[in-house]
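Shown here: the complex without one of its protein chains, the others still in place.
For chain A:
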Amino acid sequence: MTDSSAVSITAVSKSFGRGSAAVRVLEDVSVEIGQREFFTLLGPSGCGKTTLLRLIAGFETADQGRIAIEGQDVTQAPPFRRPVNTVFQNYALFPHLTVEQNVGFALVEQQMPAAQIRARVGESLEMVRMQSYARRRPAELSGGQQQRVALARALAPRPKVLLLDEPLSALDLKLRKEMQIELKLLQAEAGITFLFVTHDQEEALTLSDRVAVMQGGRILQMGAPREIYETPTHRFVADFIGDINLIEAEALPGNTIRLIGGAQITHPHQAHGRVTLAIRPERARIVALDASHLQARVVHTAYLGTALVHKLALADGSTFLLRQSDLDGAQPSLGSQIGLSLPADSLRVLVQ
């Protein structure tokens, strides 16, 4: 994949601080991002997303490992020699320059002829529908407008890769949804690789071709949104993305798993001893109460318009969420004991 990769990160580690005060922020991170891919780094606050982005942009240097852009090793290259541009979380627009001067900044640096700069700036502003604001200053724009200008500014020099550090986090929900769609369209139009950072799992799933879930400086799982959502390999990934039920169980030899309450089910696994089972709320089924199924008591039922969500209590006291989309079907009454079927194709056995 090395030749066709837009960004290739190989075994990169990074620590801040020196000596005993050193803190490992990235640990042996390797990622290959394909051409024109919309790739998202997803993870909780402080997991090292920004640091990884800054390493790619060149604002920090890696302690170990190699970073290549379009096959070109840039591990030691300064930021101004890398064919990437960044949309900063705080936009970082130049307050003393007008919108068009901001967008043309990189083009002036490239010593492009003035007429060409004007044309390119116009094009870029048109892409984000900000032509009529060309002569304003950043302080005279709303948050969403500033965001668009930041985008246009980063796109104007036609970088190979665009790095976006939580560009939508400062916007309100409605504008954010609008901008998500626009970002996606823009990426298709510009044909540029996007490396997007967010801690919003919904945003990650909606926008991305592929997602890398990070925790504590490591990439836990990488894959298409659907893959991450439906077949999480880590407890953390399962828990971080969407609602999921995590139940304790015991793995027995012969592809058997003993559930809470003693019921045994057959499910392929390589584990042994205590494991965690993961199942999405919409995947479990209500069945008649018997010894071969997990038992649960209905604690609370919430009506969500398109579905019912039952809050159930298992025998060990843990909570289990069940989402019932079939509103016309039989509904368990409050306080009743029910059986739960866990379909094998939706059940994941997770390592801790």
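In this text, contacts are C-beta pairs under 8 Å (C-beta built on N, C-alpha and C of every residue); 3 or more make two chains touch, one makes a residue touch a chain; residues count from 1.
Note that in this section contacts and distances are computed from a predicted model.
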item: Chain not displayed: protein name in its UniProt record ("MoaD/ThiS family protein", "succinate dehydrogenase", "ABC transporter permease" or "Tryptophan synthase alpha chain"); value: "ABC transporter permease"
item: Contact with the hidden chain (one of A:N85, A:Q201 or A:Q324); value: A:N85
item: Touching the absent chain when the full complex is considered, from A:Q76, A:Q110, A:S292 or A:T319; value: A:Q110
item: Sole residue of A:G19, A:P95 or A:G191 that reaches the chain not shown, by the stated touch rule; value: A:P95
item: In chain A, positions touching the absent partner; value: 57-59, 78-80, 84-86, 88, 90, 92-96, 105-106, 108-110, 153-154, 157
